[in-house]
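Missing here: one protein chain of the complex. Every other protein chain is in place.
Each chain carries a letter (A, B, C and D) given by its place in the written order, and its residues are counted from 1.
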Amino acid sequence: MGSAILNGILMGSIYGLTAVGLTLIFGVLKVINFAQGAFLMSGLFATYWFVKFTGTNPYLALVVVVPFTYFMGYYIQKFLIKPVFESEKDVREPIGVIIVTTGIWYMLDNLALMLFGAQYRTINVPSVSKAISIFGLYAPLSKIIGFFISITVSGLLFWFLKYSKMGKAIRATSQDREAASLMGINQYKIYNVTFGIGTAICGIAGAVLLPFYYVYPTVGMHLDIMDFVIVVLGGLGSIPGALVGGLIIGLIESVGSQFIAYSWTIEVIYIIFLIILFVKPSGLFGVKGEF
Amino acid sequence: MAILKTEKIIKKFGGLVAVKNMDFEVNEKEIVGIIGANGAGKTTFFNCISGNLEPTSGRIIFDGHNITKYKPYQIAKLGLARTFQVVKPFANKTVLYNVTVGAFVKTQHKKDAIEKAEETINFLNIYEKKNVLAKNLTLPERKRLELARALATRPKLLLLDEVMAGLRPDEIKDMLKIIEKINNHGVTIVIIEHIMQVIMSVSKRIYAMNFGEKIACGTPEEVAKNKNVIKAYLGDEYVIS
Amino acid sequence: MCKLNWFKFSFSLMLFFFVTLFSGAFVNSANAQKKEVVIGNILPLSGPSASAGVEGKKMREFIVKQFNANGGFECKGELNGAKIKMIYLDTKSNPTVGVTDVQQLINGDNVDLITGAWNSGVTYPASQVAEMHKVPFVVPVSVMDRITGRGFKYLFRIAAKDSWWTRDQFRFIDYLAKKTNKKIKTLGLVYINNDFGKSFDDSWLKLAKQHGYKVILNESYAETATDLTPVVLKIKSAKPQILLVVSDAADAILLQNTMANYDVRPWAVISSGGGQADPAFIKNTGKNADYLFDMSEWAPDMNKPGLKELNKKFKKAYGIDVNGETMDAYVGMHTIIAVLKKTCSTNPDKFRKEMLRSKLSTGPFTVMSYPYVKFDKDGQNVDAGLILVQVRKVGNKYERVTVWPEEDARAGFKVVFPQPNHY
Amino acid sequence: MSFLEIANIDVAYGDIEVLFDVSLYIEKGEVLSVIGANGAGKTTTLKTISGLLHPKKGSIIFNDKRIDNLSPEIIVERGIIHVPEGRRLFPFMSVEENLEMGSYNSRAYDDRFETMKKVFDLFPRLKERRRQLAGTLSGGERQMVAVGRGLMAKPEILMFDEPSLGLAPILVKDMMTAIKEIADKGTTIILVEQNIHASLNISNRAYVLEQGYVVNNGDAKQLLDDPSVQKAFLGI
Partner (left out) sequence: MKFSEKQIKLILLMLSAIVVFLIPVFIKNQGYIQIFIVVMFFMYIATAWNFVGGFAGVLPLGNAAFIAIGAYTSTILFVQYGISPWVGMLAGGIISAIIGIIIGLPTFKLRGAYFALATIAFGEGIKVLFQNIDKIGSVNVGGARGILISYSGDSFANFQWVSRIPYYYIILVMLIILLAITVFLMNSKMGYYLIAGGEDPEAAASLGVNVAKYKLIAMALSAFFTAIAGTFYAQWILYILPKSVGSIDLSFEIAFIAIIGGRGTIIGPILGALLLKPLGELTRTYLGGALPGLHLFILGLILVLVMIYQPRGIQEVLTKIFNRFVKKMVTIKRS
């Protein structure tokens, strides 16, 4: 039981990390990025190939994976999402961007399928995949590292948004686009950067997941839906909310399954999700406009 | 006889009181104006009457019904129509389509509705635009469309929210003529406007609002001379000079 | 408004018309040739079981290439001189896609015969479509019981069915207990929540009762599960002596690695030839799969005549060793070819008659674990035998080593039970 | 050539034209009022200068360079700062952060702490509230932040859109005093107001807009006494 709770917390924080990018992008652009899962897949593949070619530690791969996913997101926003975003500026319920991001998702997933084939790939890092004992509770080192990376990345992101010039500009843009541009902030550059950061976090999540997970072209799909649930639970646009939402999902999955069949836990998650949506659409912890 | 009467309407948004104790009365077939500076609470007050906002407290009686808690569509069906300050046409549909939606209030049949709609469009002199998509209209045309749509519901009372804003003097003149024409057909009209010279020429009575409160009420001449009104409009010192 | 919509509607129908013309052009070209036997293959070429499908496809190509290069059919009858044309369609492991594939093959490509589909869940509905159209369907792999026994006339299965698999799994457990003098009392059952997993679980539960074992864990997990730790923790706390597992490819890897990482070591883990038999499994688990028992119909270390030579040729052509997947395809294709040779016709009734009459035991059929291929009137290969392999370290690599039945076991290897360091 | 010169611009939102052939200029160091009723085009004029809108026709020249097709952030870099109507603060950022955003442009960023000190001198109230979220401030305080934020950008020209809107009369006076003080320190100011008395009192010159046209302009004090101005508003 204790191990189940520990696993729930560790996995939950990692799920949370996968959702942080999604919530950040929503917070600033007010766009739900359906391609989130595909970005995650890209991060996983990038990590995989880095480890395959260099034979080094997956966490070292961050050096390459983060810039790669950052620029991927940056330019996808710049060339594919921005035109639709601009033309929909005055639309009451903009769904064009949702559809474009879904198109990007299909393209990325199937590009990976054509390039790498459908097979499953794992990397074996015995040094971190072994479960170690902490006060009698067991968890693999890779998840513990993942937990700390999740917390660190979220913390760094929080710090970045709170104190850096660019971070403040991002927050200002998210709160009032027009006023921000009157401050001399180029809002589209901010969007590109935000998108880049959001996808870079997916890259980090990929590096964190790979040591105990596997990668194949459509791997993002399950995590995608999971992430939607997480961000709505925690409040769309809230970074701590994403972590808390992740923890809730992780705990339901891990602890809940000690009482009911594992295949039913997902149903529980959907029901909770729908209830939250209907009762408190702003999420459990979301404060509008705050990260 | 009063067709519309509000008693002590209060509307709060969080801590902000947007409308304070508005008592307001309109008699049948009257044209009544509401004036006030930007942010005086005129539109919020309108929204309370038309059901788009529920007042925090108070009572609204329209044509014998207590409509305080009615939904907008129920109020519209009772014969109280409104236009919006920021026009809200169904942008991807034609003028005729827009107006027909309004005309359906009184009929189930498309033929009747279209007939009524065409009549209304004709009445407002935009017949030649009837097959143009609403998004391709000019501002004055959109304002007329907004009016036509409301009018197609064959209302007893019409709430007009700044139908003149953004129009040129000659266009304003046309609009004033239309408003009088509508009124001559027996429709009661309440109109919000800041351009006082415009509103004074049509209204029989005027209410002036500032900071959500009624600060004056009476004939146009009375209101224009009211100190509170001048102060609200031109600033403090103006009254003295 | 009204006018406009009708116009648009008519316009769409116009377009429809053009598409029709366009496709009509295809029809003619597709039917032009007819001096060949067209065999439709439905396989998982993408999706979760893709690696199995892709390797099966390689072996099929290998056989047919050789067969056609040798001049095709030589027999008395309509097929003399005919060659084999293969058409491959991807099922994505999705039953619906499989069904549409079969319909496409029969109705569009006019195939004479169909083979596939690896996933039981696909084979089950897809074979009905073939049956409706009286097109023979040869199943080399899918094991789900319900596939045969439906009174189908044109369905033939070479693989053993799952009740035989589970039967032999329990015989093996009995064997282990007897051989090692260990008292085996408790079982844990873990299965993937799909048609394949569910049908194994059903018969395990029955057999456990019959054999007098106590099931202390019966757990399913969703196909889409991202983290199997909760399942592993449940195993850890229930501590069954024997763990029976049925998985697809991805989850097999995840489950095995997670168990190893949490040091969850029952006396034995016995899997059911699903994901654990996938070539990707050992590649991605390695040491973590050490001492796992997996059920199989074939293993490369069985000392069968002709196998070495076959492996050499195949490896030269495709760069991989033959394995369970490729061998299933191998027997499947050779069964089809052998029977067609005898009938020298694509007539489905003749095919059925010959299928039921034949007992194939020579030539390519010597490489299997069982001595011959023979079908009963349900179309089931009657003596499809099963073996158990254990994953063991050989040299510096992990391999599937045949350990049971004892007579087939690889020289120098014996069952290791209970596994070292078990709980 | 004047400091800022707008020549014959037409501006439209989509198809809807709101400014017709508007021309105006401002000299360095001046306080210029643009007055008119709602919908007259005052805000549009400011938005066009600050680059949020682009004119369909005509030109805007600042410091001898055309700026009418530049994007807002570049115009900010050049030194024209627009304090928008309704304050438009960043509600979930503190007062200090809001002010800092004002100095986002590269001309002002390095001196931000110094400038902030000056702003705090001008509005001591803000110093007390520096850590408070802007969304929780009172109306007057918000307006102070908005003005302070404009100052933080080290403006050459500072444009105010209805700074007195929604403020109690006493606060209007304070605000106008503050604006005057800013002007006295050498910043050129364009002031858009409905409260014409307050604004004309501190202005050098003024333009009167009606329905998108410039209908009158001249010395602020003279316009203040011009009955036609009063008529434009009250219709008397």
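We take it that a residue touches a chain if its C-beta (ideal position, glycine included) is under 8 Å from a C-beta of that chain, and two chains touch if they have at least 3 such contacts.
Quick caveat: nothing in here was measured; it's all calculated off a predicted structure.
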item: Shown chains that the omitted chain touches within the full complex; value: A, B, C
item: Sole residue of A:Ile5, A:Leu60 or A:Leu113 that reaches the chain not shown, by the stated touch rule; value: A:Leu113
item: Of C:Glu36, C:Asp109 or C:Asp378, the one touching the omitted chain in the full complex; value: C:Asp109
item: Hidden partner chain, touching residue among A:Val125, A:Ile225, A:Leu251 or A:Leu284; value: A:Ile225
item: Residue among B:Arg149, B:His194, B:Lys214 or B:Lys231 that touches the chain left out of view; value: B:Arg149
item: Residues from chain B at the interface with the omitted partner, ascending; value: 50-52, 71-73, 76-77, 81-82, 84, 88-93, 97, 100-102, 104-105, 107-110, 113, 149-150, 152-153
item: Sites on chain C contacted by the missing partner chain, in the whole complex; value: 1-3, 5-17, 19-20, 23-24, 26-27, 30-31, 45-46, 50, 57, 88-90, 92, 94-97, 99-100, 103-104, 106-109, 121, 124-125, 128-129, 131-133, 146, 150, 193-195, 197-199, 222-223
item: Residues of chain A (touch criterion as defined above) contacting the omitted chain; value: 26, 31-32, 80, 83-84, 87-88, 92-96, 98-100, 102-111, 113-114, 118, 217, 221, 225, 228-229, 232, 236, 261, 263-264, 266-267, 270-271, 273-274, 277-278, 281
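The rule is short, and it goes like this: only the chains that are shown with their structure count from here on.
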item: Core chain by centroid distance, with centroids computed from Cα atoms only; value: A
item: Rounded Å distance between chain A and chain B, as computed from the means of their C-alpha atoms; value: 49
item: Multi-partner residues of chain D (at least 2 other chains); value: none
item: Shared-contact residues (touching 2 or more other chains) in chain C; value: none
item: Chain contact graph, described as a line, ring, star, complete graph or other shape; value: line
item: Touching residues (chain side chain B, partner chain D) in the complex; value: 37-39, 136-139, 142, 162, 165-169, 194-200, 224, 229-230, 233-238
item: Chain C contact footprint on chain A (complex, rising order); value: 1, 3-4, 7, 11, 113, 117-122, 124, 126, 129-131, 138, 140, 212-214, 216, 218, 221-223, 226, 253-254, 257-258, 261-263, 265-266
item: Chain A residues touching chain D - in the complex, by the definition given at the top; value: 165, 168-169, 171-172, 175-176, 178-186, 287, 289-290
